[in-house]
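Shown here: the complex without one of its protein chains, the others still in place.
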Amino acid sequence: MTTVEATLPAPRSRLGPLARAWAFARHHLLSLYSLLFFAYLLLPIGVVIAFSFNNPKGRFNYTWQGFTFKNWSQWNGVPGLTSALWLSLEIALVASLVATVLGTLVALALVRYRFRGRGATNLLVFLPLSTPEIVLGASLLTLFLQVKFALGFISILIAHIMFCISFAVVTVKARLIGFDRHLEEAAMDLGANEWTTFQKVTLPLIAPAILAALLLCFAISIDDFVVTYFNAGNRVTFPIFVWGAARVATPPQINVIGTAIFVVAVTAMLGNVILQRRREVRA
Amino acid sequence: MGFLHRHRGLTPYLLLAPGMLWLSIFFLVPLGFLAYQSLQSGSIDFGYAFTWAWGNYWDAIRSYRGQFERSILYAGIATVLALVLSYPVAYWIAFRGGRWKNLLLLFIVAPFFVTYLIRTLAWETILSDNGLVVRTLDHLHLLGVLGSNGRVLSTATAVVAGITYNFLPFMALPLYVSLEQIDQSLIEAAQDLYASKWKAFLRVTLPLSLPGVVAGTLLTFIPAAGDFINAQLLGSPKNHMIGNVIESKYKELLDYPAAASMSFVLMATILAAVLIYARAVGTEKLTG
Partner (left out) sequence: MTDQLTRRELLQRAAAGSAVLTLPGLLAACGGTSKAGAGSTTSHKLAKTLHFSNWTLYIDKKGNRHPSLDQFQKQFGVHVDYTEDINDNASFFSKIQPALSSGQSTGRDLIVMTDNSRYPSLLIKKGWAEKLDKSAIPNIKNLIPQQQHPNWDPNRDYSLPWQSGMTGIGYNEQLTEPVLSMGELLGNKKLKGKVGLLSEFADTLALVMAANGDDPSKVTDQTFNRAIATIKKAVNSGQVRQFYGNDYSGALAKGDLVATMAWSGDIVQLQADNKHLKWNLPDTGGDIWTDNMLIPKGGNVYTASVYMNFVYEPKIAAEIEDYVNYICPVTGAKQALEKIDPSVANNTLIFPTKKMLDNVHIIDATALNNEKYQTAWQNLISA
């Protein structure tokens, strides 16, 4: 079972031309809807991008005042903004990786094995999701203070991994349930040990879930404000900077950087697709 | 690995250990502090002391029932909307996405890269009383659909729309993840078997994607019920949710025991809702 490639429904000769036309329309209906959905999803990004070229005379970037490249050429012109961005990127990268690994292991245990304490484990996975952020952040800070743990990069990282794990567990679980165990059993019957089976069979099958969990954790981490604020000491992440600036200014450079992250991520993913395609062509 | 073979019973615990240890230390222990705090009484001026003040819980339920109910309602509507909106797209990416799948997934989480506040400011620009949406409705003489206010922003609709939008990835990604593994030939077989595509979908595809539906609804509903930012930025004073009350209890009133006990009531409410839901869809699907 390989990943499903884009396949048009196989032509079925039984269908008359009318029905085929209807099927064709419906086929495109779904595509059309999906495009609309993405337009809706990316609409605010469009506004953000547009306003990165805005030329406000005051410090608030609220209404359209004219076109300029100035914000892009002076992307580094707001003290504190770039260092905040780098901090956020580092944290999001590490936190999403660690949380996804830990979450995947937990999901494997939960779906694959019958063991004592499954109920409690499930509860422990859902509880962090239902805890209001403010008390989550404050009580974690209490812990750090109790043990006199220095607040900064590490404490932010710990917090982010903590609230990302549950998202990873639930996402990967959605894949593992309804997963065909026979493939693994077949591999084992053929003499592969548990580790080899995991590497060669299980991992490729759950790879899409792992990627989804990574993306989700990255997004949650880079967007978090409340929990981070409590446990950041005097470090400033990108969201903390943006929320803080809002009282006196919304510099267009915030939009520039938001746009840049978006463009870089999309380009990287696009490059990956093209690279894969070339390899396939060569093969 | 030989060790694991001989002690198969240990494997699940080894897999669980790192993640569960992390959650135990950095979530459960702090939760213990929170529980301790929730039973304190006193005031910020004279300090808080532990007194088994169960009354805090009673006060939380009695005084803020409206906000609790509103939270569950808004989160519930937003979850259903998110499910209906994103299912077709998850299906489309899973079966028609081809090599572009990962790129499309990235687009789903991309809005998160620009920070909540900037995203919301962008929505405020779009939905503003002089913005694109309201003006279009005006041109079409459809302002009536907005009710007596004639506006989108600062209404319950805006709050629910905001929650829906901001939690879409939590719904779409798990849906995709479980749809993507369904064998295409199975669906085609079903389409041959049943008269209509729709019936085939209901009988085969939907049941097979149920784990994704369950995961998505949980990841959307649970955090949404505790959300406060959407109500604060997009709502009016009459749309505040329990998350807003907890915020103000903690930050403005400095009534830490009240904030703590209300949080526990919220968690209990959410878990109760989840349990009812789990019953409805079948426990096995939920807990795997």
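Order of writing sets the labels: A and B. Residues in every chain begin at 1.
Just so it is clear, a residue touches a chain if its C-beta (ideal position, glycine included) is under 8 Å from a C-beta of that chain, and two chains touch if they have at least 3 such contacts.
What you see is a predicted model; the values in this text were computed from it and never measured.
K.L.:
May I ask which residue of A:141, A:187, A:211 or A:261 touches the chain that does not appear here?
P.N.:
Answer from the full complex: A:141 touches the omitted chain.
K.L.:
So which of A:114, A:182 or A:247 would be touching the chain we can't see?
P.N.:
For the chain that is not drawn, the touching residue is A:247.
K.L.:
For review purposes, identify every residue of subunit A that touches the missing chain, sorted by number.
P.N.:
On the side of subunit A, residues 56-60, 62-63, 65, 76-80, 134, 138, 141-151, 154-155, 229-230, 232-236, 240-241, 243-251 touch the unshown chain.
K.L.:
Applying the definition given at the start, please give the residues of subunit B touching the unseen chain.
P.N.:
Subunit B touches the missing chain through residues 25, 29, 32-33, 36, 43-45, 47, 50, 67, 121, 124-125, 128-131, 149, 151, 153-154, 233, 235-238, 240, 244-245, 248-255.
FYI, only the chains that are shown with their structure count from here on.
K.L.:
Using mean CA coordinates as chain centres, what's the gap between subunit A and subunit B in Å?
P.N.:
Taking the average C-alpha coordinate of subunit A and of subunit B, the gap between them is 15 Å.
K.L.:
Considering only the defined contacts, which subunit A positions touch subunit B in the complex?
P.N.:
Listed in rising order, the residues are 1, 3-7, 9-10, 23, 26, 30-31, 33-34, 37-38, 41-45, 47-48, 51, 62, 102-103, 105-113, 115, 118-119, 121-136, 138-140, 142-143, 158-159, 161-162, 165-167, 169-179, 193-195, 205, 208-209, 211-213, 215-216, 218-220, 222-223, 225, 238-239, 242-243, 246, 250, 254-255, 258-259, 261-262, 265-266, 269-270, 272-273, 276-277.
K.L.:
Please name which positions on subunit B make contact with subunit A in the complex.
P.N.:
Residues in contact with subunit A: 1, 4-5, 9, 11-13, 15-16, 18-20, 22-24, 26-31, 33-34, 37, 85-86, 88-89, 91-119, 121-123, 125-126, 165, 168-170, 173-174, 176-178, 180-181, 183-184, 188, 191, 197, 208, 210-212, 214-216, 218-219, 222-223, 225-226, 228, 243, 246-247, 250-251, 256, 259-260, 263, 266-267, 270-271, 274, 285, 287-288.
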